[in-house]
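One protein chain is absent from this view; the other protein chains keep their places.
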Amino acid sequence: MAHVALLIVLFPLLGFALVLFNGSELSERGAGIVATTAVFGSFVATLVTFYLYLHHETAVTIHLFNWISAGTLQVPAGLYVDPLALTMCLFVTGISTLIHLYSMGYMAGDRDVCKFFLYLNLFVFSMLVLVLSDNLLQTFVGWEGVGACSYWLVSYYFDRDSAASAGKKAFLYNRVGDIGLLAAMFLLFNHLHTLTYTTIFSLASTLSPTTATLIVLALLLAATGKSAQIPLFNWLPDAMEGPTPVSALIHAATMVTAGVFLLVRMSPVLALSANGRATIAVIGGLTAFVAATIATAQKDIKKVLAFSTVSQIGYMVLAVGVGAYGAALFLMIAHAFFKALLFLGSGSVIHSLHGEQDMRRMGGLAKYLPLTFPTFLIGWLTISGVPPLAGFWAKGAVLTSLYALNKALYALGLLTAILTAYYMTRLFVLTFRGNERFRESFHGEPHESPWVMTVPLVILAALSVLGGLLDLPWLHQHTLETFLSPSFATTAVVAQSSGLQISLAVADVIAAVIGLLAAFSLWRDRHENPRLEKSFFEQVWHWDDAYDATIGRPLTSLAAFSGTVIEERVIDAAVMGSASRMRRSSEGLSKLQSGFVRHYALAMVLGVAVIVVYLVAKVGS
Amino acid sequence: MMHSSVWLSLLLLLPFVGAAVALVLRRRQGAAYLVAVVTSAIEVALSLFVAFSYKSTVAGAQGFDFAVRHVLSNPLGLAYDLAVDGISIWLVVLTAVTVLFALLGARDRRDEGSYVAWQLLLLGCSMGCFLAHDLLEFFIFFDLILLPCYFMLTRWGGLQGRAAAMKFFLYTFLGSAFMLVAIIYLGVTHVHEFGGALTFAYGAIGQTTTSHVVSIWLFAGFAVAFAVKAPIWPLHTWSPSTYEQAPAAAGVEMSALLSKLGTYGLLRFAVGLLPAAQSTVRPVMLTLAIISILYGALVACTAKNLRTFIAYSSLSQMGFITLGVMSGSVIGTQGAVFLMLNHGLITIGIFLLVGYLERRRANVTIAELGGLQRPMPVYAGIFTLLMLATMGLPGLSGFVGEYLILIGTFGTHAWWALAATLGVVASAAYWLWAYQRSFHGAVDATNAELPDVSSRERAAVVPMVVLIVVLGVFPGPVLSRISTAVTALVTHVSPSGVSK
Amino acid sequence: MIAYAFPSLAVFVVCALMTLGGALGVLLVRNPVHAALSLILSLFGVALGFLAQQADFLAAVEIIVYAGAIVVLFLFVIMFLGIDRHSHREVEPLAGQRFLAALGVGIVVLGVIALIASSHWVSGVPSVSTNGVPLAPGSGNITQIGDAVFTTYLIAFEATGALLLIAVIGAVNLARKERPRVGEEVA
Partner (left out) sequence: MNVPAAWYLVLAALLFGVGCFGFLTRRSAIIMFMCIELMLNAVNLTFVSFARTLSDVGGQVSVFFVMVVAAAEVTVGLGIVVAVFRRRTSTSVDELSELKG
């Protein structure tokens, strides 16, 4: 099993190396094939590992080599294969394969295709390192690695200033979050003298509650950065500057869930701090709601999906906060299916319109896109929570656990569900129904995408439909949750009566239907409505402006002040000032050098006279 | 069993011989250049040999190996005394590597014979500093280094090279004067305490006891000299002008190598010899380190050209190293030594790259760059990697050092470590700022035609890239050799820091 | 008051008169040639002082080297350069130089005399610090100096030899007429 698990990680690295060193010789198609095959190999290796795991049923640590060893800090490089890591690996490699395949079509004709696949493979490698790591520091390697790949891929169209800035923004926001992860590691190491997961888990109970809370809050900060939660969520919409497959892979299905993964991974520490978990839940709930409100007012199709992603991850964080780790993972997987589907679908739409992303200039596309349309329809219904699609079950699992623990958060979650159905329906209607508004700006006929792009759509649509099977509540046991439970510290006990469960499910459906109907009635025959698209929402609650005013501009002026005033007029002026004073005074002193030998001799004699007088006085006294 | 002492003497003397030969051959430029390259290549090989055969377990030597000592003058306390331990050995390697790659990557054909002779002298003097096991000997080499720097700046530097050289010279010379006072005081105190002939031997001086107040003053004397060299805020203002005016090779050597002398000296002498002062000076030095980190990051954002940008970036990075050096923890100090090596390697790469750009377009004013990734993708790729290494991206070598420094410092001085962690964000901010302005965006007509790095240029930079990746993934061989020496030093200074 | 033997007193007085008189002559006469001759007078006085204090060898050397060689060199240069004609007592151009010089010199000389007067080691009794051997007059003195120079002070003696050689080479080099070097143009 060890060797196969190692292959999971090595395949994408191999693909990366192949593309890197043969980049100039590979055609763009060749690069795509190499990269896709590598990731597919990784997927197969994951399947084999999964199969082997089902036989042994024990988590395995694979020690590779000693990475860092300094004093008491011993960090090995190793893989930790447990249900959580395996589950993550399965959907990461699976979806990555599909998106690689899709990219071969979407990116065809781009001049930097090799580089694109290079980054993409490196990303998959980093993501796998992140989830398979057996210690926090190695997770951090993957954590930063995916961040760097995200930077490259967001600023992939680097000629555009907006893309370059978006990449920078993504990286910086992630770095702020990284402070949290670093701080968490510092605290853990300082108290437990280890960063290895298994040791942390066994020693976690020795942590004091305060320390545990601090660690949890630090981890939360890390998660807010990577998983785009309040207060660090506003980089994700900007990240849509990247190519659409990137948005689907990194900014919807995989990387952004890393924060949730980290929190789940550290569940034994989370278990020690009720306050910490409460904070997580509140942050998650708020993010889910705020992002959903923003999504209702966006005009760019990818921005709607981006905020929808933020909102959905908010749900996952919320679930983690209330201890429903299984539900969080369930939603994460389901979300990976349907959000990848939606993004790829939107990518297909954009592709068909040669880069148009504004929904006001779409409409009536259903008949031009015979495959994209039905698959997108499935995606839309799934995320809206229509039974019996995966979204319904996953969201239902989260909301059910919520109801048991906190009614206020449950209400917020339900409200968000309504909003979700609403904005997704708006998106769907604006894109596929109504007049063909794209005619004004787009000349030509929209065309369906090639098979490499539509095949992933079909597969993802199927997964979205069937994903609910992973964890149906009334099967004799929750399959996914049972499978995962060895990885969790404590599983939330959701012991509701089946009657209550059914009424909660009905409430979910009602919420979805309210959202759907409202959106249909409001948006069926219009494409703009200032009253419904509040600029406050469209401007992301002025979040960017607030940061700019409180942090960005003060720092910019501080930098300018340091560079011009402190650096030049204070420090350097002090140095150069003393230098010039020294020069002036020595110019004055040099006047004493008259050039007359006899003057100098006289000075000597007078000096001797002084000494003699001193001696005489000393002898005389 | 201790190693034969001949290797260190070879390491030390070979560059001087090479410099003499290069000087003799200076009219035949190619020959002088060849001599220089061969000399420094042999130095690299020798230093690697010494590094890998170094044994940390020589009895009673506290991690020192290859020791050799001859007293040259009893009344002056002057001695020829060489030894390496895990701290200095990697800096010795770095020294050799830096000069070799500066020669390879930044060839300058104006009066080349003299130029390479100066570079070899610089190599010899830096070797002397890192090999010296005697304070006076160290001081002599430390000040001798100024000569090659000064002449390289004035004769091969930019238009304001003369002014920059004067500023650099006076700054460092004045700084080292304070150190000389401290060294003499220590030597004389040792004679008073133990009797015998005047000596400045490192081991002997280490036994000298100084009172708390006196050791603070002595520390200040050392710290001024080393803070100038590193540089540490607020004694850094020589560095932007010097980095801006230095010729490419000298720039590589000064940024990658000389800055390490500051932090190395700080660790070896100011920290290692004055345990009594630590409790008082640590908070001060740690604060200065953090100011360096954040201030360097801030001012880097206002830098007009890439060279001053690197100067401020170095200020920030050296702040990290200072933090580790002053942390009083084994892990942090080990990280600092590791980062010294790696910051050196990274800076060699970056400065060479900037030099390449200067060959193509005369100046590196950031405002005139933009979109370079389009015409020069390989260049941009290498630059990105070096940038990420500086920013401390895990998997690259810069991270290991930075991380060890932070986690070690957290164990002893948690708040300072947290403040320094802000530098992680700050470094990303200013690097990405510079990168975006230089490499992203639309490319204008003049820049669009720039050729990408040639294979010859690539040959000088790619080894750095490889080393950075390899050391990021397998830091073990380096870290393990650092360990004993650092543990001995930190145990000597603050027994409580050992477990941290 | 101690009565001193008349001959030694007389010798001292003559020595002092010759020495100081010669010195003042150097100081006061206008013509450099005359100054050189006064210098010889002064040097003879010093030689007399040497003789009176058991330094017979030095007295001989004094006359041979100083009077015989050095002053002749002076005279030679004066004649060679022909500066005896326009040598005249000018107005001192440096303000206060003479006054300050007199003041400084006066203070030093008087101070030194005061110190001599107040010091105990000038009691007049010959000490026996070095091996108790008193300095011999006459040829014995030559033996003593010879012993010292060629044993204790041998290295210094050799060094003076080198010094003299260097001085000679230097002087020759300085005094010779500068000729344009081969291959270089005359400016």
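As written, the chain order gives the labels A, B and C, with residue 1 at the start of each chain.
As a working rule, contacts are C-beta pairs under 8 Å (C-beta built on N, C-alpha and C of every residue); 3 or more make two chains touch, one makes a residue touch a chain.
Here the structure is a predicted model, which means the values were calculated and not measured.
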Partners of the unshown chain among those that are drawn: A, C
Chain C residues touching the omitted chain (full complex): 2-5, 8-9, 11-12, 15-16, 19-20, 23-24, 26-27, 32, 35-36, 39, 42-43, 46, 49-50, 52-55, 57-58, 61-62, 65-66, 69-70, 73-74, 77-78, 80-81, 83, 87, 90, 92-94, 97-98, 101-102, 104-106, 108-109, 112-113, 116-117, 121-124, 126-130, 132-135, 141, 144-145, 147-149, 152-153, 156-157, 160, 163-164, 166-168, 170-175, 177
Interface with the unshown chain - residue positions in chain A: 589-598, 601-602, 605
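Basically, only the chains that are shown with their structure count from here on.
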Which two chains share the largest set of C-beta contact pairs: A-B
Chain at the geometric heart of the assembly (C-alpha centres): B
Intercentroid distance (Cα basis), chain C paired with chain A, Å: 96
Mean-CA-position distance for chain B and chain A (Å): 36
Residue ranges of chain B in contact with chain A within the complex: 167, 170-171, 234, 236-237, 295, 298-299, 301-303, 329-331, 334-335, 371, 373-374, 377, 384, 388, 393-395, 399-400, 403-404, 406-408, 410-411, 414, 417-418, 421-422, 424-425, 428-429, 432-433, 436, 439-443, 473-476, 479-480, 482-483, 487, 498-500
Of chain A, residues touching chain C in the complex: 596, 598-599, 602, 605-606, 608-609, 612-613, 615-616, 619-620
Chain A to chain B touching residues, read off their complex: 65-73, 77, 115, 137, 140-141, 143-145, 148, 151-152, 155, 158-159, 161, 163-165, 167-168, 171-172, 175-176, 178-179, 182-183, 185-186, 189-190, 555-556, 558-560, 562-564, 566-567, 571-572, 575, 579
